[in-house]
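Excluded from the complex is one protein chain; the other protein chains are retained at their positions.
Moving on to chain A:
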Amino acid sequence: MKLSTYNFLTSMAIKGVKVGFPLKLTISKKEVVESEFNPTFVERILPKLDWSAVYGAAQVAELTEDIPAVQPENIGENELLLQKLHHLLFEIDVLEGQLECPETGRVFPITDGIPNMLLNEDEV
């Protein structure tokens, strides 16, 4: 699972959960898959992302120093940051780990790079 995908996942479908976002990410195994850096692509994707989850992911991925807690303005002019975001969002691939619902503690395992977000019949 790329951390760009992580940015969209929520546990709000669980009965009683109000927001379910961001999910608490734990990484037990990851790899870096290099991909071509396209500053425009990163810049245009950013408005669709939730910065708190971008920042959160950076912390878990031990890249805290790279990503500021608050989204800076005019990010398009900061190519170095765009490159770091590219690395964080599109190059780090979580192979094993888990996502945890912030409200109920329900755990969704990530196995072989695929998060299992399937809920049981009685959870929805």
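The working rule: a residue touches a chain if its C-beta (ideal position, glycine included) is under 8 Å from a C-beta of that chain, and two chains touch if they have at least 3 such contacts; residues count from 1.
In this text, contacts and distances are computed from a predicted model.
**Q** According to UniProt, what is the chain that's been left out of this complex called? Choose from "serine C-palmitoyltransferase", "pyridoxal 5'-phosphate synthase (glutamine hydrolyzing)", "AP-3 complex subunit delta" or "tRNA (Carboxymethyluridine(34)-5-O)-methyltransferase ALKBH8".
**A** The missing chain's protein name, per its UniProt entry, is "tRNA (Carboxymethyluridine(34)-5-O)-methyltransferase ALKBH8".
**Q** By the contact definition given up top, give the residues of chain A that touch the hidden chain.
**A** 1-2, 4-5, 8-13, 21, 33, 40-41, 44-45, 48, 50, 108, 112-119, 121, 124
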